[in-house]
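Sharing a structure below in structure tokens format, with a few things to ask.
Complex shown without one protein chain; remaining protein chains in place.
Up next is chain A:
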């Protein structure tokens, strides 16, 4: 509040009695109504506060007055100030002017700084575009960076064979802790390091290649290969291998009895009867109703340690098995062991890829031979029994028919084998052979 403004509203010589207010009383009498009588301005301001309440002083100042007020130094509000030039006030007035000038200069400097900052900010899009331009031309210079391993590379492009380097990179050599080993696996172990057994990768590679030959020949012979991997993360590897080998996959729990009790457990599953060119055989509906559910011709297990029931059933049903055997696993549970790390998913993917490719090769050879007229497999027991049964029924029907015709019994020497063959061909069709 401008002290010159408020002085006209207050009686002069009024003392301030509030002890909280610092007193600086000037009792020099001055003419009343003099708007410029400032020698009592200090008292007036404080009386104003006492008389009109703190709200008068605390009321928000009109905005238009702020600028001129802020230009004045703080001393102008609290000490006795005069606009009239008196001898005592010359020095203070110079100081005030200097202060006001410096305040104005600092204001100007701040404006300049703000403008400079704006100019710098305006340069940012330019600088950024320039940066992008430079990076585009220089960032990739010097080398082509290739990542060494991408997860799932063996799933996208399954290799047909695994070299020792690939097996090492897949950590296939890392066996289990030495205290957990099965001494029956001693023949596969290269040594000990860091408390684990190290599997000899040469034996891994040799066993893997043998297992691949088994899978290939089973597929060539028209066999059904079941790929099993029930651990978390093995699903994709197992499914991919089954796709390549045109077999079956299992990545969830093996239901006990799926082989030994398959007549019950698999009774709802559908069957197909196909010829050597993989075409469905005509007129086999009755046959389908009579056949038992199939069992796999080969089981490939990625984690035999968790699938004892499956492998035991395979043993009971004479189904050969291939298993990835770690140093703590029992090698006698499977027919063909592949000594390798069963904890590494990268190893699982690699081994599944190699075996899947082997199955794919076998299927391709089988089809190639079939197109040449060579059937690489023999009909299954169920189909053979059905065929013989049907032949016998037809033979009986023929005999009865002949007996009903003219009384003369024609003595014709018919060999049972020839008749069976002829009737068999007519009943089932030539292609089935």
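As a convention for this text, contacts are C-beta pairs under 8 Å (C-beta built on N, C-alpha and C of every residue); 3 or more make two chains touch, one makes a residue touch a chain; residues count from 1.
The rule is simple: contacts and distances are computed from a predicted model.
Peer 1: Between "Phosphoglycolate phosphatase", "GOLD domain-containing protein", "AP-5 complex subunit zeta-1 isoform X3" or "Manganese/iron superoxide dismutase", which matches the UniProt record of the unshown chain?
Peer 2: "Manganese/iron superoxide dismutase"
Peer 1: If I consider the whole complex, including the chain that's not displayed, which of A:124, A:268 or A:403 touches that chain?
Peer 2: Missing-chain contact among the listed residues: A:124.
Peer 1: Considering the complete complex, identify which of A:91, A:138 or A:252 is in touch with the unshown chain.
Peer 2: A:138
Peer 1: At which residues does chain A meet the chain that is not included here?
Peer 2: Those residues of chain A that touch the unshown chain are 120, 124, 126-131, 133-134, 137-148, 163-164, 169, 187-188, 190, 200-203.
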